[in-house]
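One protein chain omitted, others in place.
Right after this comes subunit A.
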Amino acid sequence: MVQARDPVADVPENAPEHCPGTESEFAGKADACAGCENQQICASNDPKLPDPSLPFIKARMASVKRKILVLSGKGGVGKSTFTAQLGWAFAADEQIQTGIMDVDICGPSIPTILGIASEQVHSSSSGWSPVYVQDNLGVMSVGFMLPSARDAVMWRGPKKNGLISQFLKDVDWGELDYLVVDTPPGTSDEHLSIVQFLKESGIDGAVLITTPQEVALQDVRREIDFCRKVGIRILGLVENMSGFVCPGCKTESKIFKPTTGGGKKLAQDMGIELLGSVPLDPRIGKSADYGVSFLDEYPDSPASIAYLDIIDRIKEILGD
C-alpha cells in the first residue's frame, strides 16, 4: 500500500523514508535520520528563527479583542456569506467595532458580498486603511488590490503567506471588538499561516461551515482534524443549505440530501456543537450578488432567524 506520510510533519523532499519531520522532537535524532543530508540542521538545537513579522503582528493584534476564523474544508458551502452576515450582525450594535479579513487570495468574494467591490485600499502613516462598509465595519481583502475583478492572482504559497502577514501587521485595524477571518477552502498554506501568525495573539475559536451532503462532511471532518492538530478551539458547526422551500407550493425539499445524517450526526460523532441549520433561500445568494445584507433585507425569513440564533449562540460561547 502506498500511504501519505504524517500529514502535519514537515518532511523535506530529499528526506529518508521514515523521516520524523523537521518539526518533530526526534528531528535529526531518529534512526531514520542517519545519513540524511539534513541531519545536522535538524539535530542542532537552535530554535528555528522566528518570523521577523511576528512581533509586529502581535503589536497590531493587541488592540483586537476577539479573533474568529470561519473555516470549511469544502468550497461553496457559504463561508464568505456567513462571514459577511456575522460581520453585519456584530456591527449592528454601534458600540461594537468589527473587522473582516478575507484571506482567500485566489478567490476573494467578500468585497462583492459586502457591496464594496469597487473600493481601493489606501495607505497612510499608520498603515493600510481597511475599506469601511459602515463606520464600525472595516474590511480587508486582496479583491481591493486588483486592477480589475477579472485579474487572476496566480501565486504559490509563500507569496500568499506574505500578503496574509501584511494584512495582519500593516493594516490599521484600530481598536476592534471582533475580527472575523474568512478563509479559502482546504487545509493548506493560508490556514497554516494564519494559525502561525496568530498563535501568540491567540485565536478565540473557529466556526466550521458545512452543507448536508457526505462529500462536504468528509471535508469538514478533515478540517476538524486540522483544528485539533493545530490546537484551535472549535466554537461549533453551522449547516448551510439544509432544506429548500419551494416559493410555488411552499413544500420543503432537500436539495443536498443528508445521506449520512448531515451536520447533526457529524457534530455528535465528532463531539462538537451544532450551532444551527440555515435553510437554502435563493434570496441569500441574490443578496450576496447585489452586496446587500440579507439580515436587513429579509429580517423575518426563516434563514435570518436561523442566522441570528447562531450568532447569539456564538456570542454566548465566547462569553460576550
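Going forward, contacts are C-beta pairs under 8 Å (C-beta built on N, C-alpha and C of every residue); 3 or more make two chains touch, one makes a residue touch a chain; residues count from 1.
Please note the rule applied: contacts and distances are computed from a predicted model.
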item	value
Protein that the absent chain corresponds to, by UniProt name, given "Cytosolic Fe-S cluster assembly factor CFD1", "Large ribosomal subunit protein uL3m", "quinol--cytochrome-c reductase" or "WDR5-like beta-propeller domain-containing protein"	"Cytosolic Fe-S cluster assembly factor CFD1"
Candidates A:G35, A:P52 or A:P147 - the one touching the absent chain	A:P147
Contact with the hidden chain (one of A:G248, A:G271 or A:G319)	A:G248
Touch residues of subunit A, complete complex, unshown partner	1-4, 7-8, 11, 13, 73-77, 80, 104-107, 109, 112-113, 120-125, 128, 142, 144-147, 149-160, 184-189, 191-192, 211, 213-216, 218-219, 221-226, 229-230, 244, 246-249, 251, 253-257, 259-260, 280, 282, 285-286, 288-289
